[in-house]
Structure formats: structure tokens, C-alpha cells
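The complex appears here minus one protein chain, its other protein chains still in place.
Our next item is subunit A:
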Amino acid sequence: MAALALATGLPFSAEEIAFQAGDQEITIQATARLPALQLMHGEIPEISALQQQPVPLWLALWLKRRGKCRIIAPDWLHPEALEEKLAEEKRSANTFATTPYHYLEIAYELLNTAEDDLERLDPNRIRVALADLEDTRRAKIGRGLRTIDQTVDHIRLPDISATELNSIRGHADSKDGVSGV
């Protein structure tokens, strides 16, 4: 089995997934004027105080830690939206509700680094809804994996998220063992 586990790359570490989520765009509101930036990623125009601008998450978090911006919570992170998503998730036993690919990483980064910007939205209500959503989806994945045997040679996973996908990588490898390839 050890050899089979090497057949493809190792799963990502939590840090690697968080790194990847860093490329996602998020809207910030500058607390004071921010000069224009010539990033390799592309140019970010000058942002005047209180003006909003989408930037990569890694930059938003860097600025936030230095008190240079507020982070505007994406609509899907609002507790009402998460609770609605959770209800949708529970209505369907076999399919996932649509969430951003990096929803967990972005949500936890913002709860950890920018909790004060989520104050108005009730961060604890966000945490509860997020944990319920995560659990409901994880249970769905677990049920799905139990139905896999050697007769299954492909699985469609619309709307699975990055962390969820990474959590089942080991199963893809053991599947190769089962089918005896």
C-alpha cells in the first residue's frame, strides 16, 4: 500500500491550502490612502481613505494586520446566507450546495484575522453556521465514500471545496488498491 500512496502527490497540508486560498479576491476598505501597487499579479490602483477595492486575500490580510484596512465580508459569509446554505445542504442528501471553492479557508482566515470587521454580522453566529455546514457536508462525503467499491471507476463531485477534496485524497489511492490496478 505504501507504494500505491506514492502513485500521485501527497495531499496538501493545511498551510498549503491556506496559501492557495490567498489568491482569492476579497474587498477591502482602506482606513487611510493606500498608494498604487505594481504587483506581478497586476496593478492595484491607489485607494483613497474609505474607498473599497478588491485585492488578493494575502494582501488584504497583510494590510489588515497592520491596521491599514477593514475587510468587507463577502455576501456568502453573512450568517443569514450561511444558514440558508445549511438548510439547502440538508434538503439534498446527495448533492452539495454551491459554495466558493475556498469557502472554509477564507472564512477561518477572516474569523481569525478580521473578527472585528465581522462584529456587526455576529462572528459567533457565523462560527456556528459554518461548523454546521462543514459537518453536514463532511457527513455527505463520508456516506458517499462508503458506497465506493471496485465497480466504481469515477465519481463526480460538483461543488466540493478545496479542503473537502483534500480530505478524500487518500481514498483515491486506496481505491487503486481495491481495483488491483
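Going forward, contacts are C-beta pairs under 8 Å (C-beta built on N, C-alpha and C of every residue); 3 or more make two chains touch, one makes a residue touch a chain; residues count from 1.
By our rule, contacts and distances are computed from a predicted model.
K.L.:
I want to check something: the complex is missing a chain, and I'd like its UniProt protein name from "tRNA-intron lyase", "Protein misato", "Conserved oligomeric Golgi complex subunit 4" or "DNA replication complex GINS protein SLD5".
P.N.:
This omitted chain is identified in its UniProt record as "DNA replication complex GINS protein SLD5".
K.L.:
Using the document's definition of touch, tell me which of A:Asp75, A:Glu119 or A:Asp153 contacts the absent chain.
P.N.:
Spelled out, the listed residue whose C-beta touches the missing chain is A:Asp153.
K.L.:
Touching the left-out chain: which of A:Asp23, A:Glu80 or A:Asp122?
P.N.:
Here the residue in touch with the unshown chain is A:Asp23.
K.L.:
Taking the full complex into account, find the residue in A:Leu37, A:Ala81 or A:Leu111 that is in contact with the omitted chain.
P.N.:
A:Leu37
K.L.:
Residues of subunit A in contact with the chain that isn't shown?
P.N.:
Given the touch definition above, subunit A has residues 3, 6-9, 19-20, 22-23, 35, 37-42, 58-59, 62, 68, 98, 101, 153-160, 162, 165, 169, 172-173, 175-176, 181 touching the missing chain.
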